[in-house]
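Omission of a single protein chain aside, the complex is shown with its protein chains in their original locations.
Let's look at chain A:
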Amino acid sequence: MSTWANLGLQDSASPLMEQLIFFHDHALLILVMITVLVGYLMFMLFFNNYVNRFLLHGQLIEMIWTILPAIILLFIAFPSLRLLYLLDEINEPSVTLKSIGHQWYWSYEYSDFNNIEFDSYMIPTNELSTDGFRLLDVDNRIVLPMNSQIRILVTAADVIHSWTIPALGVKVDGTPGRLNQTNFFMNRPGLFYGQCSEICGANHSFMPIVIESVPINYFIKWISNNLNS
């Protein structure tokens, strides 16, 4: 979850998100270096009193400042492509979760386990407890096992919604009439929050997503409790 005055990315709960954070830091470092260099050059122009009236061309420096940016771009491109293919790797998920977006709540189905289904509505601010997170807490959280690959299928019932958890690096659009699939892996327990990320009407800001990541024995216990009730 974002804490107060959080400027950067949330700490990751997934190895892929960790890699995304590393790539972000790497690319940002390169950009900062370029910006400082260009900013310095522009700033020093204020204090320059020399003019070369007969300047026509400088072949060597023009070659350098064409080749060097190409090399810098290679330093950005290779990690980027590596990460792109890493995100698409095939693995074998152990749990499948279906998430359907409605106006204006999410409903979830665990079809692996005798069809557990429930809706997840945001808790309104006036019903929130003292330590509740405004616009983020929901009545029924998605309980999922940690340290397991999880497949999620996202769709929508009416208009386009988007299911996202920033701490896991997951964002999947839910389009009516279409199933979009992605995988993720949580490597620590806790609560992970997200909010609908595709404009879907008046209460688009008021349909959050909460994942409760638990050890697998607690997950099995939760499943059997839900099956019995």
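In this section, a contact is a pair of C-beta atoms (placed from the backbone, for glycine too) under 8 Å apart; a residue touches a chain by one contact, two chains touch by 3 or more; residues count from 1.
Convention: contacts and distances are computed from a predicted model.
According to UniProt, the chain absent from the figure is "Cytochrome c oxidase subunit 4", selected among "Protein Asterix", "Cytochrome c oxidase subunit 4", "Tetratricopeptide repeat protein 4" or "Gamma-soluble NSF attachment protein". Across A:Ala27, A:Leu128, A:Ile160 or A:Ile216, the single residue that touches the chain missing here is A:Leu128.
Remark: the omitted chain is touched by one listed residue; of A:Pro176, A:Gly190 or A:Pro215 this is A:Gly190. Remark: the residues of chain A touching the chain excluded from display are 1, 3, 6, 10-12, 51, 53, 125, 128, 130-134, 188, 190-191.
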